[in-house]
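Can you read through this structure? Questions will come right after.
The complex appears here without one of its protein chains, the remainder shown in place.
Then we have subunit A:
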Amino acid sequence: MGYGCCSFLHKHITTSVYFTAFWELQLRSRSLLTFHGSASMAVRALTRGLLGFRYSRAATVASPCGGHHYVTAPSVKPPQPQADDVTEKILNQPLEKPDFFRVAELFSLKDLFDARVHLGHKKGCRHRLMEPYLYGCRLDHDIIDLDQTMEHLQLALNFTAHIAYRGGIILFVSRRRQFGHLVETTAKDCGEYAHTRYWQGGLLTNANIQYGPGVRLPDLIIFLSTLNNVFQQHVGIRDAAKMNIPTVGVVDSNCNPSLVTYPVPGNDDTPAAVELYCRLFKMTINRAKDRRKQMELLHGLSAPTSQTS
């Protein structure tokens, strides 16, 4: 099976989808192939991944890849009802407060305005489903309602933070070549994944065949731009809805927001705006992960060797 996978891997190198594979024997002893996009040193990483794929089979403890490692799933621990209860408590405590991670203080309306988030496209490009999110039209130039954007962004960041807190896999997607590198570095900085290249048709829907059986799919997909290079809706939105994966997406005035779970109406073309979004997502994810580590230390779950404070 290993060699069969390798031939698939070669095929995917040429179509420029990059990933590394590693075994994790402590869970239910099934292989997990996860996404990992990196802008440079792809071939070296891939060969290292391939070698690691073959030699780390004997390893009993999986090393974290890109700073991301799985912490949830109560079935990991040997049967200890106390540990289970504590994990349950850790998972449910943030749900009691409306803004447990205080994401609302990360941005203000002035920040959005200065980053030119309110600038939409021209009237002719307007999508009819975006009309409720528009403030008005100034000489045929659509202006997005920033009050609504504030609320939507707060909901989206809050959701992202909770997913990151629970150890979910987050995939950043953007088909804008101008921001490809930025999105990839953002993903790398928060220890999550990015896919800014050509989206193969069966990436989510045919993952078990394309990447091997038992692939873990992302738990959240964040679209920094919901359009692809030919101004049609990105296939990933429909695919995520098919695979029951929630999505967070920045929808501009020419995008279709109907299938996006947590749309954020805003400008997706200006570098200042996209940099703002990337910064906000990075900060929320890092905040959520740090909070998780804190909570585990507080409840005494973590092993003493992994203390980072």
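Note that a contact is a pair of C-beta atoms (placed from the backbone, for glycine too) under 8 Å apart; a residue touches a chain by one contact, two chains touch by 3 or more; residues count from 1.
One rule holds for everything that comes next: contacts and distances are computed from a predicted model.
S.K.: When you check the chain that is not on display against UniProt, which of "Phospholipid-transporting ATPase", "Small ribosomal subunit protein mS23", "TP53-regulated inhibitor of apoptosis 1" or "BRISC and BRCA1-A complex member 1" does it turn out to be?
M.R.: "Small ribosomal subunit protein mS23"
S.K.: Which is it among A:L112, A:V260, A:A273 or A:M295 that touches the chain not included here?
M.R.: A:V260
S.K.: Among A:A83, A:A104 or A:A241, which one is in touch with the chain left out?
M.R.: Considering the complete complex, A:A241 is the one touching the chain left out.
S.K.: With the missing chain put back, which residues of subunit A would touch it? List them for me.
M.R.: Touch set of subunit A with respect to the missing chain: 72, 75, 91-92, 95, 114, 123, 126, 128-129, 131-132, 134-143, 151-152, 155, 158-159, 162-163, 166-168, 205, 219-220, 238, 241-247, 256, 258-263.
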